[in-house]
Each structure stands twice: as C-alpha cells, then as structure tokens.
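I have a structure I would like to understand better, so I am pasting it below and will then ask my questions one at a time.
Note that one protein chain is taken out, while the other chains of the complex remain in position.
After this line comes chain A, so read on.
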Amino acid sequence: MAALGAPLRTLRALLRELRHAAGRSYRDSPAYRHVLAAFRAHRVTSEKLCRAQQELHFQATTYLCLLRSVREHEALHREYHGRGERSPQEVAGLVGFRLPQQPGGKS
C-alpha cells in the first residue's frame, strides 16, 4: 500500500474540497455525508479492519486528488485559456466608442 500520511488530514482536506465544490449547503450534500459516514464507520483500529481502512484511505486520497486537480485545472484554464473574444461593446470601448442604443432592438 502506498504511503498515505494521516487519515485525519486527508479527511479534512477532502471535506474542504467538497465545501469549495458544493457552496453554501455543503454539509447537506450527499458527498459530504457519505465521506463522513465512511470515515466514522472505519474508525475502529483493530487488526481485522486494517486492510479495509487502508483501502478507504486510498480511495479518499484519490478522490481528494481528483477534486483538487479539477479545481486547480479550472483556475488555470480561466486564468490563461478562458478569455476568448471580446464582445462588440468591449471592442468599441477600446477606441472610446459606445455602441448606439436602438429602441426595441440591439443594445
């Protein structure tokens, strides 16, 4: 099994990522509840549960990597690749013009 570090750290980081992803009602989201429940269910540290604990931790680490990487990738995309074309208003603004307002039609 890969060296994964402290499970509690993974859990905290994972819950933080889920908070980013879900927004205001993150505590009610299925993912948040599922992750917490899974970690609680495996809290008992006996010899028998060791392997199941490790597999869960690996899964949590992988999911954390997914959420984090998607967020970072999207941030980079927005920063460097997302600009796209300027709108007609922006282009006009570049040379100090404003587009005419037409009644009942194009703005």
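The rule we apply is simple: a contact is a pair of C-beta atoms (placed from the backbone, for glycine too) under 8 Å apart; a residue touches a chain by one contact, two chains touch by 3 or more; residues count from 1.
As a convention for this text, contacts and distances are computed from a predicted model.
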Among "ATP synthase mitochondrial F1 complex assembly factor 2", "Myelin protein P0", "Phospholipid-transporting ATPase" or "Nicastrin", the UniProt name of the subunit that does not appear here: "ATP synthase mitochondrial F1 complex assembly factor 2"
Residue, one of A:Cys50, A:Leu66 or A:Val91, that touches the chain absent here: A:Leu66
Touch residues of chain A, complete complex, unshown partner: 1-2, 4, 18, 21-23, 29-31, 34, 54-55, 58-59, 61-63, 65-66, 69-70, 72-74, 76-77, 79-81
